[in-house]
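Note that one protein chain of the assembly has been removed; the remaining protein chains are unaltered in position.
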Amino acid sequence: MVNKFVKRLYTTLIFLFLYAPIIILIVFSFNSSKSRGTWDSFTFKWYIELFKNQEIMKSLYYTIIIAVLSAAISTAIGTFAAIGIYNMNYFGKKVVLNLNYLPVLNPDIVTAISLMTLFRFMNLELGFLSMLLSHITFCIPYVILSVLPKLKQMNKHLAEAAMDLGATPFYALRKVIIPEIMPGIITGALMAFTLSIDDFVISFFNTGSGVTNLSITVYSMARRGIKPEINALSSLMFITVLVLLLIINNRTSKDIERRGEA
Amino acid sequence: MKLKWISYPYVFWMILFIVIPLMLVLVFSFTTGNLSFTLENFQKFFQPLYLKVLGKSVDLALKSTLACLILGYPIAMIISKESIKKRNAMILLFVLPMWMNFLLRTYAWMTLLGKNGVINFLLTKMGFEPLNLLYNDSAVLMGMIYNFLPFMVLPIYSVLIKIDKSLIEAAEDLGASKLEVFSKVIFPLSLPGVISGITMVFMPALSTFVISRLLGGGQYYLIGNLVEQQFLLAGDWNFGSAISIIMMIFILIAMIITSKFDKDKEGGGLW
Partner (left out) sequence: MKNNKVIDLKNVNKEYNGVEVLKNINLYVRENEFLTLLGPSGCGKTTTLRIIGGFEQPTSGEVIFEGKNITSIPPYERQINTVFQKYALFPHMDVFDNVAFGLKIKKIHKSVIKEKVTSMLKMINLEGFENRSIDSLSGGQQQRVAIARALVNEPKVLLLDEPLGALDLKLRKEMQIELKNMQKRVGITFIYVTHDQEEALTMSDTIVVLDKGEIQQIGTPVDIYNEPKNAFVAKFIGESNIIDGIMHEDFVVEFAGKTFECVDKGFADDEEIDVVIRPEDLNIVTADEGMLKGIVKSVTFKGVHYEMIVDSGDFQWKVHSTIMKPVNTEIGMSIIPENIHVMKKVRKK
């Protein structure tokens, strides 16, 4: 049928459009010639060069450290924040949530320069600490976004039942509430980690003293011209993101299944 | 119970890292170096040079949003009509590039469009002249569409799959043709997703500076580049803040307009 053919064609074109650039990058990461036109021979040398490149390795180090730290800290703060917000009255809840989503709604360049302004105002030298604080700030709303729905799904009498049986509020929190919302906490942590690894704009404005992350390095390298090491880097990052995404997707669909059964 | 106090650390954090910075930007925009109140930062913006930049930014943002809508709606529809397993797989594939590093995705287009890039390579091999594909409006537009298309498709898709099949069947039962079913039932019901998508494309498109810098070149200025320039090169934080405030106002207006359409306030969301 013509209709089906048109649909197939359109779908193929769109997916081609989406993937062509990435595939080209990956393919040419194995090309021994620097040019993007001619194919020389298959090689892993750019991958090796990649790992020898000090600039890239240093920024990879910072990227991962910042991502792990900001994921951990923002998950902790965000989880407690979500629990607290859940227990607030209507008015408080509205105010806090609306303020909370500002970094999500604002263009990232505005969040970036506002934080930069804050650090100047606080006389904080731009570097590791400022980048970390910025990352935590934009990660927390996403953690809250993951945890809050889980709290709403929870039977609201669980905490009361625990306290009825003798648990102090803190014990109830530890042994009842947190285990119950754990899936949301983990998804939030994964999201925070992924967002942090991928961030450019906010990091760009709020770092200094030689602290960079992968995105910033790619930016400065790309401005100077094309480098095959970046192609190799792209392939590796693509695989990493693919794995992370599969994990998150698996968790969300398992969760939907579980809820469907219950 | 009385557990709400455990959110107070975050409330404090929010005030320190979200509220105060924005206030500072506001203050900066209304002052000069010696902290006296002034409107000159805003007045400075209303010069032809800068207004042109704003105009181009809005123009490109609108064009890319429209392009994403026209290209994205059909694909959202096509995927939503597949079986659950197939469409989950397709949507995952669709979303995957979105999660790839944004810099690298934009950089990938540089390799495609550049003077010695893949497209020009193919063209010369076929005997054509190499084209100047990079460092112009079209390249930036292409970059925007490429980056933001999934943001348009996802919300529309997630609303489309939630449409009750029995509504479509009821319309068909009452005699509506395929086109009428679309225009009278499906499209109106998908509007919240469309609104969501438009919001999620227009705003970043308006405020981007990476796409314009990498694909437009060092002399290409959108409003995002202007802000970057003021803060990092020219050192005029007051002017930069004013521009940011203007940008936020635009975004606020866009949000108000879209929320008028989306009375449900449900939107499409990302998941």
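Letters A and B mark the chains as written, and numbering starts fresh at 1 in each.
Everything below uses one rule, namely that a contact is a pair of C-beta atoms (placed from the backbone, for glycine too) under 8 Å apart; a residue touches a chain by one contact, two chains touch by 3 or more.
As the structure is a prediction and not an experimental result, all values here were calculated from the model.
Contacts of the undisplayed chain with the visible chains, over the whole complex, involve A.
Contact with the chain not shown here comes from a single listed residue; of A:176, A:192, A:214 or A:237, that residue is A:176. Which of A:102, A:129 or A:163 touches the hidden chain is settled by the complete complex: it is A:163. Along chain A, the points of touch with the absent chain fall at residues 155, 157-158, 160-168, 171, 176, 179-180, 261-262.
By our rule, only the chains that are shown with their structure count from here on.
For this pair, chain A with chain B, the centres built from the Cα atoms lie 18 Å apart.
By the touch rule above, chain B contacts chain A in their complex via residues 1-11, 13-14, 16-22, 24-25, 28, 71, 74-75, 78-79, 88, 92-97, 99-112, 114, 116-118, 120-121, 124, 146, 149-150, 203-204, 206-207, 209-210, 213-214, 218, 224, 227-228, 231-232, 237, 240-241, 244, 247-248, 251, 255, 271.
Across the complex, chain B is touched by residues 7, 10-11, 14-15, 17-22, 24-25, 28, 35-38, 77-78, 80-85, 87-88, 92, 96, 99-100, 102-103, 105-111, 113-118, 120-121, 133, 136-137, 140, 159-160, 163, 169, 173, 194, 197-198, 200-201, 205, 214-215, 218-219, 222-223, 226, 230-231, 233-234, 237-238, 241-242, 244-246, 249, 252-253 of chain A.
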